[in-house]
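Removed from the display is one protein chain of the complex; every other protein chain stays in position.
Our next item is chain A:
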Amino acid sequence: MSASSRSDAWDVAPVALLRLDGDGTVVDANQVLLDWVRRPAQGVRLADLLSVGGRIYWETHLSPLLHMQGRFDEVAVELRGPDGRLPVLMSAVVRTGVDGGRRVDVALSRATERSRYERELLAARAAADRSADQLRALQAITAALSQGVGTDGVARALADSAVTHLGATAASVWVAAEDGTLVRRGAAGHLPDGLDRRAAGPGAGDPVGAVEPHADGVVVVALGAASAPQGTLVLVAGGGQSEDPFDVGVLTAVGQQAGLALGRAALFDQKASVAHELQLALLTTHLPADDRFTVTTEYRPGVQALEVGGDWFDAFLLDDHVLAVTVGDVVGRGLHAATAMGQLRSAVRAVAAPGVGPAALLARLDRFVGQTGVGFMATLAYAEIDLTSGEVRYACAGHLPPLRFAAGGAHEFWWDGRSTPLGSGAGRTEATATLDPHDQLILYTDGLVERRDRPLLDGLEALASAGVALRETSVGALVTGLLGQARDERDDVCVLVASWTPGDPATRP
């Protein structure tokens, strides 16, 4: 190539070319650059030909890079042209000039296409980030829904999730009752007045889709199939940042997930309610009463998970002058425990007979458990009260001790007659104690005294001091008072109070 064609190449090259001195001032520039910027370049610092962003970028990034590594390639900047900013890619390399001074050779190529492509890339990345966020939110909500127990638990989890994961300022969850009316079962955040009437939202047969946005930022989401929703989720949009923070796709998916969760919750509620009904039916049998004694009882199902356990009580006359009382606890919860409780309770009545006595009764129950497998490891306290003498024969199979309250206010736990839970095959023993007239004998299950935050003995002490008031108040009030502080972790509770009130034997028929 001849010298003249080389110098022609400087001006006809398809890129803008510049030569800078050590300070970054343009010493020479080709015609392409002059055409792009439409103003004299010589003597001007390159930074001054760039947009303000490019200028700062040059001073804070590019010039330092040239000092540290001698060159850089393909950096996106913008030239200031007569018609606005012109995106270019800049490459530069440091050279030593003929005079030994520092020179920088710069080439700029147009990047209009590339910057459009970059913008598309950026948009694609933003979209990908957004879907990743949405997926994370959906996963978090699904996980929260799966942990909600019962319809109320699921509704609360959904309302909380809507605020936590969807960015709603408030949310309410409405579930269709049997007659089709919507009932509010969960809410989170501060609900504005007058929001409730929106709950009807996209209803059955409504041509509107699963997600119905309102002009004021309230969105109503159908839960379950949009054609026959199980309920609705009413969302209030977060203030500010974005006009439409709720993604219809995400909300639709949340609605479907919530529908499934509500379906599961309804089944659960039904099962829990069957177990509860069954247990109540088994417990509300007729208890004996005459003027020689009174028996009062209290049963409270566990709060947690709405599930009933296997606690029971019973009282019956063995013969004309012996009253049998018992309280027991079957291992496990739900339907299974409720039916096992029923069988074991019947077994106690079947094997109890005059002259058998508590120890032999437990041995017979062991046999029943061994033969049927029902009630293995159940515990019970059993006592036979002689209504003439006040003598009590009692036995505890792995159960908490009976508590006697004397008429004068003194109390004693009966710690004798103890053996292991049913079915464990150990020998059975019993003990004897005595009631004075108008004494009370209390049998109870562990839910009344056991709490995670204190030792069992403290729980027994609490019962003993509260029980003094039993003569003035009901057993129900006693239970409520004792459970007051531990409502959330409450297990089933069964309490039976027998009072011996012997009259004048001569007046007896």
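As a working rule, a contact is a pair of C-beta atoms (placed from the backbone, for glycine too) under 8 Å apart; a residue touches a chain by one contact, two chains touch by 3 or more; residues count from 1.
Heads up, the rule we're going with is that contacts and distances are computed from a predicted model.
S.K.: I want to check something: the complex is missing a chain, and I'd like its UniProt protein name from "Hydrolase", "ABC transporter permease", "Glutamyl-tRNA(Gln) amidotransferase subunit A" or "Chemotaxis protein CheW".
M.R.: "Hydrolase"
S.K.: Among A:Val15, A:Ala76, A:Ala140 or A:Val183, which one is in touch with the chain left out?
M.R.: A:Ala76
S.K.: Tell me which residue among A:Pro40, A:Pro64, A:Pro437 or A:Gly503 touches the hidden chain in the full complex.
M.R.: In the full complex, the listed residue that touches the missing chain is A:Pro64.
S.K.: Of A:Arg39, A:Arg119, A:Arg136 or A:Arg471, which one is in contact with the hidden chain?
M.R.: A:Arg119
S.K.: Where the complex has a chain not shown, which of A:Asp8, A:Asp23 or A:Asp319 is the residue touching it?
M.R.: Considering the complete complex, A:Asp23 is the one touching the chain left out.
S.K.: I need the residue numbers on chain A that touch the omitted chain, in ascending order.
M.R.: Chain A touches the chain not shown through residues 22-25, 45, 47-48, 51-57, 59-61, 63-65, 67-78, 91, 93, 115, 118-119, 121-122, 125.
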